[in-house]
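One protein chain omitted, others in place.
Up next is chain A:
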Amino acid sequence: MTAMKNATRAGLAALAMALATSVAMADTVVLTAYSGIFQENYVKAVVEPFMKANPDITVEFYGMPNSAQMLGTLRAQASAPQIDIAIMDVSVAKAATDEGIFAPMDETVTKHLADLYPQARYEGVNAAGVTFDNLVLLYNTDKVQQAPTSWNALWDAQYAKQVSIPAVPDIQGTTLTIITDKMAGGTNYIESVEAGLKRLEELAPLVQTWEPRPDVYQPISSGTAAIGIGWNARAQVYADLSDGKLGVVLPEEGSGFQINVIGLVKGGPASESARKFIDYALSPEAQAAFTEQMFYAPTNAKAAALISEKALQRTAAGAMDRMIDINWLEVAKVRDAITEQWRRRVIPLSR
């Protein structure tokens, strides 16, 4: 009988151990970020190497089309979060922080905070910059023979009705407003973008669509439109896929950054492993790998040394002095007013 009891005990202990290990093995971190080519490239460059280095952690990538949808999902799960980490636009992350969705982002989460560029940290946002992107000029190489060097090419009458602009409230339109305002002599985009709006009124009649679909890159690659604006990282990837049809230029007047931040969801199911992933995502290695893969500029200052010159050339990293410092949290306050002006003054001129 005793032997029997002992055997049972040993069996139970073994089972318990097996269960414990399998629980540890199955630590799953759920990461939400943009679906589509972002997901494709981020998984390849960052998620897979992380899982290789940490075989006990599985990172599940839950792709969503935009930051707003991520915020909506996080909001809905506020009482019982299923997501551990979110990568989203900084202004949306501010709203998420205000609603108490993100845990504080400090040295306990990642030791790389000190190495990040100052633009990657925002006061009052519990998340750290993980990618820098910037607005670029796009053109179809068949329709635009000479590669443009200035944003002014958008106003060139020979491309009338062939200009593709994602209008406000899309932040590509907001960024264009700020760039245009600066070019037209504006000095403080928070106080007024009047000079920029005047110039955009002149652009309006030349515009083919304010709502390029599925995105701005496809119609320009295919020649439906001749010229337009878009984000650098995606444009670079699509340019490689376009057989040379899609041209991408960072104009001489400079540009503005769009910033994606990475945040830790408060009370997420796999907090410890999630911290580990965030630390990795902000490391010079992961940052460099993602720049090589998709041409987002790194947010970690130590990453640049690890990136090939060829890849670095295709980001804004070499043009930091020409970049307009856009404070997206300040812009959020005037965004409604800018949208209103676009809709009442700019877009009607294109009808």
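What we mean here is this: a contact is a pair of C-beta atoms (placed from the backbone, for glycine too) under 8 Å apart; a residue touches a chain by one contact, two chains touch by 3 or more; residues count from 1.
Keep in mind that, in the parts below, contacts and distances are computed from a predicted model.
**Student:** Per UniProt, what's the omitted chain called: "2-oxoisovalerate dehydrogenase subunit beta", "Polyamine ABC transporter permease", "Ketosynthase chain-length factor" or "DoxX family membrane protein"?
**Tutor:** According to UniProt, the chain not displayed is called "Polyamine ABC transporter permease".
**Student:** Please identify which residue in A:T32, A:Q208 or A:T315 touches the non-displayed chain.
**Tutor:** A:Q208
**Student:** With respect to the chain omitted from the figure, which of A:N152, A:S192 or A:T339 is a touching residue?
**Tutor:** Of the listed residues, the one touching the omitted chain is A:T339.
**Student:** Considering the whole complex, not just the chains shown, which residues of chain A touch the missing one?
**Tutor:** Residues in contact with the chain left out: 66, 68-69, 71, 91-92, 94-95, 98-99, 161, 167, 169-170, 208-211, 213, 224, 329, 332-333, 335-336, 339-340, 343-344, 347, 350-351.
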